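With one protein chain held back, the other chains of the complex are shown just where they sit.
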Amino acid sequence: MADETARLSIDAVNGMDAETFVAAFGEVFEHSRWVAEMAFASAPFQSLSAVHAAMQDAVEAASETARLDLIRAHPDLAGKAALAGALTAESSVEQASAGLDRLSPEQMNRFRTLNAAYVERFGFPFVMAVRGADAARIIAGFEGRLGNDRASEIHRALAEIGKIAWMRLLAAVVPAPTGRLTTHVLCTATGLPAAGMPIALYRVGTDGARALLGSFTTNPDGRLDAPALAGADLEAGTYEFVFETGVYFARAGLATDAPPFLDRIPLRFSIANPERHYHVPLLVSPWAYSTYRGS
Amino acid sequence: MADETARLSIDAVNGMDAETFVAAFGEVFEHSRWVAEMAFASAPFQSLSAVHAAMQDAVEAASETARLDLIRAHPDLAGKAALAGALTAESSVEQASAGLDRLSPEQMNRFRTLNAAYVERFGFPFVMAVRGADAARIIAGFEGRLGNDRASEIHRALAEIGKIAWMRLLAAVVPAPTGRLTTHVLCTATGLPAAGMPIALYRVGTDGARALLGSFTTNPDGRLDAPALAGADLEAGTYEFVFETGVYFARAGLATDAPPFLDRIPLRFSIANPERHYHVPLLVSPWAYSTYRGS
Amino acid sequence: MADETARLSIDAVNGMDAETFVAAFGEVFEHSRWVAEMAFASAPFQSLSAVHAAMQDAVEAASETARLDLIRAHPDLAGKAALAGALTAESSVEQASAGLDRLSPEQMNRFRTLNAAYVERFGFPFVMAVRGADAARIIAGFEGRLGNDRASEIHRALAEIGKIAWMRLLAAVVPAPTGRLTTHVLCTATGLPAAGMPIALYRVGTDGARALLGSFTTNPDGRLDAPALAGADLEAGTYEFVFETGVYFARAGLATDAPPFLDRIPLRFSIANPERHYHVPLLVSPWAYSTYRGS
Partner (left out) sequence: MADETARLSIDAVNGMDAETFVAAFGEVFEHSRWVAEMAFASAPFQSLSAVHAAMQDAVEAASETARLDLIRAHPDLAGKAALAGALTAESSVEQASAGLDRLSPEQMNRFRTLNAAYVERFGFPFVMAVRGADAARIIAGFEGRLGNDRASEIHRALAEIGKIAWMRLLAAVVPAPTGRLTTHVLCTATGLPAAGMPIALYRVGTDGARALLGSFTTNPDGRLDAPALAGADLEAGTYEFVFETGVYFARAGLATDAPPFLDRIPLRFSIANPERHYHVPLLVSPWAYSTYRGS
């Protein structure tokens, strides 16, 4: 996901003194070094999630005024600051990754209109974790949030700031190798684990292109013998499982159409926190399926 | 799906006399013209499904001996006949489309071993609707069906023959324009229809390549204002809906990770009978979804 | 659900002048007649939902101070006011229906402790729509909401006040007969509607006792020929469908254990707004099922 030589280890973070820590992470919450200063009191950290949690706690413990100032420290999306180059380096990268630096004149107008309405209604800039989002998602967020009451919107803006902070931390520090990706296939037509089903796992790029990461076959319990990804191999990003259900139905003797209604099932999902366990099971019959984030 | 100039209309089928009908459809059930002969008694037909149903009724009304002869009329998959070129034209095309004409020596050996075991156990050749299936699915079918008792396997072989017949009819006759493809998106986090969700529909080729067929947005009831495909536009084959759930979650104000666990959901499914209604809904929250063939 | 002779019709409400309207509905929002006063400007009303929406709009348009005063107008749950009898008549009935007038000394202590912590943290009383809730649900609400930040908790308290208001309106006015209860059974093992399935519908009392309201059988599309309940027969409250899946599986020839894993499926749900459409479908195979509020 990133140039590992450029990312710190958690050990390196835990070796920092307060000044170094704040120098490294003072901009994780935009122009608000006090967040890193307070979070440092919780060092050492067992994980990057723990660093983030300490920072979130600092924000939650802050006064309403300080939290409003934190929101106000953010640039307008596609606003004057963006045009004039006054963003933090992090904000520039994030806004570019959402395509906000190459909007058509019409899109730019729509953004300006929504931005103006938002600032007029709430008195602070619209903040959204836009890295990886496209213009349609950002406009949808704008439109939905314009209807909030002010208290709800403050809550929501702080939640977005928390997500931005997490993505910034992840770009700077290698997460702890505690995460894993697992799956489990159950056949709802037979009530049994779906054994012997081939599964492929792909990494999906921001352009939608897929790269094969591995090929697996379910064991008699319908699981893989080991996690599909674990530890350092589990990076934040978008993935796709492809389940060869047609092969399973043929072996299990389940009646299907020709071709089967469900022959190859893609499950596409994103991993935001690679320190966590992502269990992504498939419940399937020849005519229906479901999935969920399990545990 | 096919060169329409080469396919008959149902009206043209209904204009045939018995001899012409049997000449046209006598090989829909392999080397078994009696099926077409009996089915002709049910003419005229309202749909291609009705032609197929009349043929299936003929097979079901036949004696056990006649049904066994029907199974035995089929070539061995990848067997001597295939090598020697004695297949019906239809069988040759079908076996080629499953890649059975370009197996590796190892695969060919595996097929021969399974074929021999199957013929030894049941006394008739292995029949499977292979058009569109790959070697993995065919081998899975072989392995699963070798464990059947004989009565079950006769039942299964006749079901496969019915599917082969349907695909042959579809290649020869334009189906009635009665089918349609619809969807409906319900949000299980809010208990409400998911309004304003962008959806794309793709046709998926046998090589997995996708071609965009249309772009839609859900209305306030979570449905499309018209079928995604209907009538002559609805062809047998594989399709993929892509639901822009990330856009919907952003507008609805539902909390998600960044990126959302479920940002774009692909639903891939195949339509075997374009005269039918395929309702393919999505029930979705930020952490789970399900789909099914509805009505 | 109520003594209809004691409830007003919507026509009667629409015939009121401002003074009568406020006299009738001034306590729907506790000790806050201004809500009814502002809502009256939206008369006439097509439905009770419209009355409620007009009142909610008034609350949303009010100042933060007025909204806080609205929260503060509510009695402490199980607090001094309850003991001293200073509640509005509506509040007394609601707290009695949740069993708060007959707590054990230990429960009373737990309530007092949570109440004190809540008031200390937020500076206003804990408000929850408790009619029909038991002590476990109320304590869970207390515990969960103590962790909120203040802005979120104000939002939540106002949402609870909106639900209390709705239940008060429903006790006073006969809703418009626009609602209906429907179902639909799809078999995920066959991909077909589940036809011929017997279904019973029960009303469930607050003590859990069930009274049979009707018996139905699914038609060939897996639906009932008419709503299970509609119009005046659809009252707020708790219902249970019982689906005779064992009968369906037997007729459809689907393999099951003996007894079937799923022989009779109860779906229990509550209707809060009888002016709405409640679609409660069942997706079922012999080994799995799901339901959801549809549309």
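Per-chain residue numbering starts at 1, and chain names A, B and C are given in the order in which the chains are listed.
Keep in mind that, in the parts below, contacts are C-beta pairs under 8 Å (C-beta built on N, C-alpha and C of every residue); 3 or more make two chains touch, one makes a residue touch a chain.
These figures come from a predicted structure and were not determined experimentally.
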Of A:26, A:99, A:177 or A:193, the one touching the omitted chain in the full complex: A:193
Options B:15, B:44, B:123 or B:191, residue touching the unrepresented chain: B:191
Residue in contact with the excluded chain [from B:66, B:154, B:195 or B:230]: B:154
Touching the absent chain when the full complex is considered, from C:19, C:64, C:101 or C:257: C:257
Residues from chain B at the interface with the omitted partner, ascending: 60, 149, 151-152, 154-155, 188-191, 261, 283, 285-288, 290
Hidden partner chain, residues of chain C it touches: 128-129, 131-133, 136-138, 140-141, 143-145, 148, 156, 159-160, 163-164, 166-167, 196, 198, 238, 244, 246-248, 250-253, 255, 257-266, 268-270, 272-273, 283, 287-293
Where the missing chain touches chain A, by residue: 184, 186, 188, 191-193, 221-222, 283, 290, 292-295
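By definition in this document, only the chains that are shown with their structure count from here on.
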Chain nearest the overall Cα centroid: A
Centre-of-Cα separation between chain C and chain B, whole angstrom: 45
Junction residues of chain B, two or more chains touched: 283, 290, 292-293
